[in-house]
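Left out: one protein chain. Kept in place: all the others.
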Amino acid sequence: MKKGVMRPGHVQIRVLDLDEAVKHYVDLLGLIEMDRDDQGRVYLKAWTEVDKFSVVLREADQPGMDFMGFKCLSEEVVDQLRTELVEFGCQVEDVPAGELNSCGRRVRFVAPTGHAFELFATKEQTGKWGVGNHNPEAWPRDLKGMKATRFDHCLLYGPNLDRTWDLFRDVLGFDLAEQVVTPDGKRVAQFLTASMKAHDVAFIDHPEPGRFHHASFYLETWENVLRAADLISMTDTSIDIGPTRHGLTHGQTIYFFDPSGNRNEVFAGGDYHYPDHEPVTWDADKLGKAIFYHDCQLNERFLTALT
Amino acid sequence: MKKGVMRPGHVQIRVLDLDEAVKHYVDLLGLIEMDRDDQGRVYLKAWTEVDKFSVVLREADQPGMDFMGFKCLSEEVVDQLRTELVEFGCQVEDVPAGELNSCGRRVRFVAPTGHAFELFATKEQTGKWGVGNHNPEAWPRDLKGMKATRFDHCLLYGPNLDRTWDLFRDVLGFDLAEQVVTPDGKRVAQFLTASMKAHDVAFIDHPEPGRFHHASFYLETWENVLRAADLISMTDTSIDIGPTRHGLTHGQTIYFFDPSGNRNEVFAGGDYHYPDHEPVTWDADKLGKAIFYHDCQLNERFLTALT
Amino acid sequence: MKKGVMRPGHVQIRVLDLDEAVKHYVDLLGLIEMDRDDQGRVYLKAWTEVDKFSVVLREADQPGMDFMGFKCLSEEVVDQLRTELVEFGCQVEDVPAGELNSCGRRVRFVAPTGHAFELFATKEQTGKWGVGNHNPEAWPRDLKGMKATRFDHCLLYGPNLDRTWDLFRDVLGFDLAEQVVTPDGKRVAQFLTASMKAHDVAFIDHPEPGRFHHASFYLETWENVLRAADLISMTDTSIDIGPTRHGLTHGQTIYFFDPSGNRNEVFAGGDYHYPDHEPVTWDADKLGKAIFYHDCQLNERFLTALT
Partner (left out) sequence: MKKGVMRPGHVQIRVLDLDEAVKHYVDLLGLIEMDRDDQGRVYLKAWTEVDKFSVVLREADQPGMDFMGFKCLSEEVVDQLRTELVEFGCQVEDVPAGELNSCGRRVRFVAPTGHAFELFATKEQTGKWGVGNHNPEAWPRDLKGMKATRFDHCLLYGPNLDRTWDLFRDVLGFDLAEQVVTPDGKRVAQFLTASMKAHDVAFIDHPEPGRFHHASFYLETWENVLRAADLISMTDTSIDIGPTRHGLTHGQTIYFFDPSGNRNEVFAGGDYHYPDHEPVTWDADKLGKAIFYHDCQLNERFLTALT
């Protein structure tokens, strides 16, 4: 939070069939439907989040990610960062308050990897779902499916990782928590964080700009990862890989696909980061172990199935 | 235990290099070395077992299983079952007391699948390792590696499953806990138990007789399966598949190979069985889900890598 | 199962208010209501049990246990054990088929501790609830509350432990899995099992006959014990003690009370037993640690709150 960016605040995901998508994210992941808007978009949140929503589903012809938004400490921070984004050379778009229901104005820009990001500081706070903040119980009794606790991060594929790291470091105040580096020193994966999490957003080097690898949601325990895997099987959901552990961040994870082909991750555990931590570095020739710590080899699908 | 057979009592495994094998089973699986004999065989046990040993390693030119032994309630039971084995048509070999250190006489026979089994009733009891049975602590503090708690079962590949089931049911008093059946009614997998465990021995239909798929060891929890997977990675041990869950028995599992190519399983959880339970039946066209509940597909190696 | 007794098959519990009790056992423990009868009794089961019911609630003026029933392998076993019970000196009552819905005839007797037990062999089998035995999923998605998996055992307080042990050993074929013994050799607690479980029924020495300490239900994991504890708090249920571990059996446990004052336990883990295992012995001067392994001291309520 060196520059006032707090956390991933939302992600807008394109889905081919809205009803199927809502069923997937609500009944299987356990997100809670909070709102719908005039454009037909559906607003979801995970139960521990205090803001009104963190996932927006938009029906479209192509799956993928429209944008990912970071919540900032204040509107002043948004103003300041807007200025610095322009100075950095980003084209900036001002999205007025209310374009997303219950959300203030957003400053949108495109990173050198080709992905759209937003900064905002204002969103209606509805509190932790089902428990609130007055004598709160440990968890709400009526959660569904995987009981995802929060939208955690996105992993994105695109070019220009160095320039993107410059942007996130110098303008937005992120740290480089983990990286994968080739023998000749090229960074091919970078995991960036604005606070203590091992990653708030991560990038993998890829020739095509703006590709979406996955949106990730946090679970409380490795046992919940097992339950998630069981539910994937029970519901005939398309699985990618897992349960397993990552080498990078050491999180315990499983990957699967929403009905539109967007990849989801749910995970538990994982390392923490402070600004004085040296980046964790994995050698590119150990990429298999860095991604899938147990199998130590990548499946082709993980590298190429993008939306 | 209808006919007095209690449990898997031991398995003798052939290994190519004894020192490497001991390191694998002791440092990685966490078995305890208890003895060695004149033939150079090494005797191991898991910590919750009361008998002196349950795994015997024998150096040989080919990996695989020499035999699996079942412990019976009494010598009288061994006598009675010996008679019934002969009546059933089995050729029976009497192995004298002391052929295995600290073990009484054994009655050896070959099942129609081509695997050698033994019945015995007498083995030195050294008690639960590190805790004993007087005011016992919850677990010993100096366990190694995966901290396997017991030798649990073997999975064996061979022909003549029906006749083998007749033998285990009628002579040895086992139950059929779980099975996989083809559309035309052929049983291609059978999981047999002498007590409450989901399987004490299991067979998969296979044209070659006497093949060894894996020896399995029990862990306390799904978290221990994760730790086992981590250790497999840390020690560059050859992994087969996992962590995952089985459809059959619903155990939580991971497979890997000893340095000689013998497959090992460690698992936790899983269903229980009583004699009045109808067998659980999986359709052969769901074999993928029956074996690997999350991925729902078999890897070729699981079907063909045998010793 | 040396004499053909398989497992605890049911327990009939007296409750002061039937509606409150059903709410407790269904919504909190997660048992499933299966039937009601002309007497107004309610029949419940836990989801992994294949028989139609395992808990019967009867409204009465006093809480406590009416009887505990053991399921036997066959009607022939029931006949044989009936004869041996009479020879042992027990007064035997024949309860006709249908007295409990969907249950065959039962042979009832009173143990020297003053508790009523029953033997039966026939009960309608409805299969594992929500999953069945044909390509069964790992667990049903719509379980409630603590998601208890089975009725596991009862702990009973009364006199004449030695004579009761004679009865369970010689007539019913039980093993003594664990015991607490005073310096002068008096057994003040005995944990008895008919199969691999650490206890199917347990007795504590107590001057008053026929007292009910608790009925116990099995959970899958220590994490489920935490969830159970959380639910006890959320529902303002009266807690006794836990989460903790027992020294005896090493199970992971929590105790609480139903609205009528009957104690319930839910637990996970714990040791296994085979007939050739020497009994585990705890010294009476370590009774605190034997019962509550972490605190190492008994609370007065645990010793005196009985129904």
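Going by the order they are written in, the chains are A, B and C; count residues from 1 in each one.
The definition used in the following text is that contacts are C-beta pairs under 8 Å (C-beta built on N, C-alpha and C of every residue); 3 or more make two chains touch, one makes a residue touch a chain.
The shown structure was predicted, so the numbers you read here are calculated from the model rather than taken from an experiment.
*Asks:* For the chain not shown, which residue from A:D27, A:D66, A:D79 or A:E220 touches it across the whole complex?
*Replies:* Checking each option in A:D27, A:D66, A:D79 or A:E220, the one touching the absent chain turns out to be A:E220.
*Asks:* Looking at the full complex, which residue from A:F67, A:F117, A:F212 or A:W282 touches the chain that isn't shown here?
*Replies:* A:W282
*Asks:* Extract the touching residues of chain A with respect to the undisplayed chain.
*Replies:* 1-2, 6-7, 48, 50, 71, 73, 125, 127, 133-136, 138, 195-197, 220-222, 245, 247, 250, 269, 271-272, 274-283, 286, 289-290, 293
*Asks:* State which residues belonging to chain C touch the missing partner chain.
*Replies:* Residues of chain C in contact with the hidden chain: 222-223, 226, 229-230, 232-233, 239, 242-245, 252, 254, 289, 293-296.
*Asks:* Which positions on chain B touch the chain that was left off?
*Replies:* Residue positions of chain B that touch the missing chain: 137-139, 141, 221, 223, 230-231, 233-234.
Criterion: only the chains that are shown with their structure count from here on.
*Asks:* With chain centres defined as mean CA positions, report which chain is farthest from chain B.
*Replies:* Chain A.
*Asks:* Starting from the mean Cα coordinates of chain A and chain C, work out the distance between those two points in Å.
*Replies:* Distance between chain centres, rounded to whole Å: 48 Å.
*Asks:* Residues touching two or more other chains, restricted to chain B: which are they?
*Replies:* In chain B, the residues touching two or more other chains are 222, 245, 289, 293.
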